[in-house]
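The structure is given below, and queries will be raised subsequently.
The complex appears here without one of its protein chains, the remainder shown in place.
Should a chain be cited, it is by its letter among A, B and C, assigned in written order, with residues numbered from 1 in that chain.
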Amino acid sequence: MPAKLKAAVLGSTGYTGLELTRLLLRHPRLEQPALLQREKQTDTACNLAEMFPVLSGNGSYPLQPLSWPALRQQGVQLLFLATPHQASRSLVPEAIAQGLRVIDLSGAWRLKREQHRAVYGFEDADSVAAADVTEMAIYGLPELHRDQIPGAALVANPGCYATSVILALAPLLAAGIIDRERGIISDSKSGVSGAGKEPNSRTHFVSVADNLSAYSVFGHRHVGEMLEQLQLNTCELIFTPHLLPIPRGILSTIYVHLNREMKAGEVESCFRDFYAGRRWVRIFATPKLPQIQFSLHTNYCDLGFCLADDGRRLVLVSCVDNLLKGAAGQAVQNMNLMYGWKEEEGLQ
Amino acid sequence: MPAKLKAAVLGSTGYTGLELTRLLLRHPRLEQPALLQREKQTDTACNLAEMFPVLSGNGSYPLQPLSWPALRQQGVQLLFLATPHQASRSLVPEAIAQGLRVIDLSGAWRLKREQHRAVYGFEDADSVAAADVTEMAIYGLPELHRDQIPGAALVANPGCYATSVILALAPLLAAGIIDRERGIISDSKSGVSGAGKEPNSRTHFVSVADNLSAYSVFGHRHVGEMLEQLQLNTCELIFTPHLLPIPRGILSTIYVHLNREMKAGEVESCFRDFYAGRRWVRIFATPKLPQIQFSLHTNYCDLGFCLADDGRRLVLVSCVDNLLKGAAGQAVQNMNLMYGWKEEEGLQ
Amino acid sequence: MPAKLKAAVLGSTGYTGLELTRLLLRHPRLEQPALLQREKQTDTACNLAEMFPVLSGNGSYPLQPLSWPALRQQGVQLLFLATPHQASRSLVPEAIAQGLRVIDLSGAWRLKREQHRAVYGFEDADSVAAADVTEMAIYGLPELHRDQIPGAALVANPGCYATSVILALAPLLAAGIIDRERGIISDSKSGVSGAGKEPNSRTHFVSVADNLSAYSVFGHRHVGEMLEQLQLNTCELIFTPHLLPIPRGILSTIYVHLNREMKAGEVESCFRDFYAGRRWVRIFATPKLPQIQFSLHTNYCDLGFCLADDGRRLVLVSCVDNLLKGAAGQAVQNMNLMYGWKEEEGLQ
Partner (left out) sequence: MPAKLKAAVLGSTGYTGLELTRLLLRHPRLEQPALLQREKQTDTACNLAEMFPVLSGNGSYPLQPLSWPALRQQGVQLLFLATPHQASRSLVPEAIAQGLRVIDLSGAWRLKREQHRAVYGFEDADSVAAADVTEMAIYGLPELHRDQIPGAALVANPGCYATSVILALAPLLAAGIIDRERGIISDSKSGVSGAGKEPNSRTHFVSVADNLSAYSVFGHRHVGEMLEQLQLNTCELIFTPHLLPIPRGILSTIYVHLNREMKAGEVESCFRDFYAGRRWVRIFATPKLPQIQFSLHTNYCDLGFCLADDGRRLVLVSCVDNLLKGAAGQAVQNMNLMYGWKEEEGLQ
């Protein structure tokens, strides 16, 4: 049995960070990870098992202040950042300079093109250091970039909506069968944990329950990732997110026109061929369709479709658990690839 | 003060029928309506106030068996049918022969074209009597057919999804500004009361809660109404319904391409002009969008939109309460027009 | 037709205040009420119809700064305060000095005994002015204090939990059939609107959904009201509130021992006699029990019970809509009594 890996997590008190920590705590290849908090919070420091009763009963999970020398001393090799994108933007170059490998769950390093990055308003947008880090970042969607992830120093873990949309469209775009000129539409719906833990009037129970609302129409930050990864032009994709009255889960209903008449079996083959051997994508045979419940609490992306009688109009349905395949689960999947382990280790 | 109208309701124990009954019970122009049940159920007959505690405390609401002579004797002039479409299909011709005016809340008489009606599988599809009744039926969407409803003997009350979609698209189609060749998509989401009161595995709480699912893709019965009312060809509209984990409310997110570049103000004017003077449609000025909560427990259809920077791609959001503007409220609105009352009587 | 009353509301943007405003806007005896905000908020002033789309479509509801001269000029006679208790504590004496009648929906003036009032931490607890106002305040539970409300200058509108508990117990205590020494327990459950509109980690959707939690055990502020109104000693009542994953509604399950063996019919008669002629209490005949849905969106308090075979142990179930009979609806009921109108005006 080889020595276990020592990893660290910054941001373990958010929804994504907590889910990630729970996965790492039971991962068979890992020592208990170091749980970090930024210095200014240290005075309120405490123990994750006390803050989150759901974690209690199995031991103690003290938080420690982030300190590069301390991480080195503890033998930490891999750093997970479950932090706001501004924090990741400044911390990642430091961490890499310290010789750490990094999996960043924020949007800080996902985008190559300045035009898309603009939505994040990074002040360092054109610095040399940022450009270097941008250059080395691998977009951590294992189903698309499996070959690049093992050697990566920095994995930029995809957004939750982006994961659901990109995985649904990649096989069809790769096969060249989408009529891109007619436009692609993703009508996506997400549970509230996707909106983060910060209490505000939008996330108040009374605002969400018995409700549904669209938001950020033509203006959501995840669109940039989708366009870059799918190599689409801005006008070729409309993405409309909605806030569902459920804690977690994403369902994207995606509309495309095919550029030739196809049969359902051909469409299904297109998906099956593209994802052959990929552990965490499940293809549904028509007329079955994914539902949010099916992939909840799993790392699966579930894909299904309906083809119109004309063989041209195609409706795709893609589901992920936004905290797992859409965030923490995918981060673990990326770690598994980075260290040469099986893609499903610690995820079942 | 003129004499009050005597109406009757068949099917007051379903979700729609109960909502309708509650509206009629407090309508200022009506006597207490006769509440009917079909004969085979008479042995279990009882009182609506006992069956539904929510109704108790204000009086007694006994159910009586449906009998044409009894209705005549009670002076009933108007019959509401909140029955399955097969029942409405056989009852409406009888009721009209009895000289009653009818508002039918089922899908039995909404469609003119045989091709669309086929989805209902009516056995009488080509009988002379059915053709006559089909001919006289007015589609009860007051915002489109206000002039025809006052004189109608039979009003076919629209479907809930259809109401949300047709009201969103009618102004733009009337103005001729939609590029119909590029296709229209309605991604619609409904609360569970829209699926009816019959318990089954789909409506079990555990199946719906924490979930979202698409269903009847390319095959929902309400599509026929939408196509007929909007004068669209089958291939010009994709309609995808979803089941939301909420009791009531519909939100339709609708995607269209405009055939010329427009400004948001022009789009808003198109809606405002079309619905000028119409009491039960509310137009939201961009960037505000309707949410399901806003129209819940009201008879409003709320309409909003987002226009892309290119002035061509338009996302519409349309919300109705499926039991009110999508069913019972609209039926009352139709009654108000049939009898020359204000459109909002009994609906505030 | 007599002249209509001019009322004013301070705090119409909270859950209770908004519900109250909606009731007042359609109350047949009232002019459109003046909607007030405290001065410091005036710079962000605006229109209620814009802030709450649910209110739009019927007119304009501008907010105006609270100013005694302006209220006098507008002929305001009655002031509703839907404000935090500290604000009510300072505003009520001023308003009364101005000659206004007041219905205060906060906890500021509900309690007579200093010992109970202590939980609110009023700084003025022993001032002469406060003592005078405390003296004149009538606890606004119409089913108990109907005779005193018509002449009241100040009505202290009851708490939502207190309403559900007091109405369930008052008949049995008045009849002297409860064995008080064995203790009374109210296990109460409330929807989230009862926790107020302020976003915090407790009211975040993800904290509430799929959850249930007890809170403020042995320490909830409403206990004082219950003890005073029911004339119980502290040790005779245990009250445990719970937070339900629903927007609104309260169900209290209450456990008492009877001091003699009774039959279900006797218990039912005790309730029916006590509430004879009371419009807004509904008694359920055993074995039927109230559920939260039955009284939702109504001003009813629903009461039911189960008696053990031994005729001694009694379980009561009491339901109210916390925003209506538990707050805004009861305030309107109090107004109706203050001005000699029917108890149900504007509440159906």
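Worth a mention:
By definition in this document, a contact is a pair of C-beta atoms (placed from the backbone, for glycine too) under 8 Å apart; a residue touches a chain by one contact, two chains touch by 3 or more.
What you are looking at is a predicted structure, and each value in this text was computed from that prediction instead of being measured.
Set against the missing chain, the residues C:F52, C:W68, C:Y120 or C:Y255 yield one that touches it, C:Y255. Check C:A3, C:V128, C:C235 or C:A276 against the missing chain and you find that the one touching it is C:C235. Listed residues C:R22, C:K112 or C:R182: the one in touch with the omitted chain is C:R182.
The missing chain, though absent from the display, is touched by one residue of A:G57, A:G121, A:G176 or A:G277; that residue is A:G57.
Although one chain is not displayed, chain B still touches it through residues 15, 192-193, 197, 199-201, 203-210, 245-247. Mapped onto chain C, the footprint of the missing chain covers residues 182-183, 185, 187, 189, 207, 209-215, 217-218, 235, 238, 240, 242, 244-249, 251, 253, 255, 257, 289, 291-293, 296, 306, 308-310, 313, 315, 317. Taking the complete complex into account, residues 26, 53-54, 56-57, 210, 282, 284, 288, 290-291, 293-298, 300, 302, 348 of chain A touch the chain not shown.
Methods note: only the chains that are shown with their structure count from here on.
Mostly identical positions are employed by chain B and chain C in their mutual contact, as over half of the interface residue numbers are shared between these two copies. Each chain gets a centre from the mean of its Cα atoms; for chain A and chain C, those two points are 46 Å apart.
As a whole-number value, the distance joining the C-alpha centres of chain B and chain C reads 37 Å. Residues of chain C in contact with two or more other chains: 210.
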